[in-house]
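See structure below.
Just one protein chain is left out here, and the rest sit where they should.
Presenting subunit A:
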Amino acid sequence: MRVGVITFPGTLDDVDAQRAVRYADGEAVPLWHADRDLQNVDAVIVPGGFSYGDYLRAGAIARFAPVMQEVVEAAHKGMPVLGICNGFQVLAEAHLLPGALTRNHELHFVCRDQWLRVENNTTAWTTRYDRDAEILVPLKSGEGSYQADADTLKQLEDENRIVFRYVGENPNGSLNDIAGISNARGNVVGLMPHPEHAIDALTGPTDDGLGMFLSLLDLVVNA
């Protein structure tokens, strides 16, 4: 399994995302923002950080990077794509996922270990979890407040496309406690918390995040 991990100028978490892919026995393939070539990868991770300095809006400029044009096309054909934190913001700006991420409601940058509930375990990235399982992974973001209009929210709820919800106090003002969502097909998932930082108890709060990368492996192996 070859999994591409994109690096934009200002990306921070590409190395941890690559490590998570290797922990799941996948081959991590670095993808550069200026390249149009996806190098025959089976899936793509858009990692966290501050792509292009978050200038204009988080993800607004990264969306137009040459590599993203290829990712959008591949995602529409069904390739699994995961956006983590800034990657989620990029996927929203690229219209692969609905809604937008805005400043946290209390304006604080939130950095803590966060409990999430897995609400949909049928996406490309969540089959290793039990439904309603609670997982603990780091959350570190200043613009993680998920916003969408009422019709979009209803559609997400009705179609079971809310993949993760925050457990306990809402950390950032996200509507409906949304931490992560998927597209209609379930191949594209975005979330604000960081599963790639929670793959080994030695270096993270838990190994709860590894399931996302193992889910992908299952999908590709069984295909």
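Please note the rule applied: a residue touches a chain if its C-beta (ideal position, glycine included) is under 8 Å from a C-beta of that chain, and two chains touch if they have at least 3 such contacts; residues count from 1.
The rule we apply is simple: contacts and distances are computed from a predicted model.
With the options "Phosphoribosylformylglycinamidine synthase subunit PurS", "Taurine ABC transporter permease TauC", "phosphoenolpyruvate--glycerone phosphotransferase" or "Putative tricarboxylic transport membrane protein" in hand, the undepicted chain maps to the protein name "Phosphoribosylformylglycinamidine synthase subunit PurS" (source: UniProt). For the chain missing from the display, the contacting residue among A:7, A:104 or A:182 is A:104, taking the whole complex into account. Only one residue from A:148, A:162, A:198 or A:212 touches the chain missing from this view: A:148. Interface residues of subunit A with the unshown chain, by the touch rule above, are 56-57, 60, 64, 92-93, 98-100, 102-107, 145, 147-149, 173.
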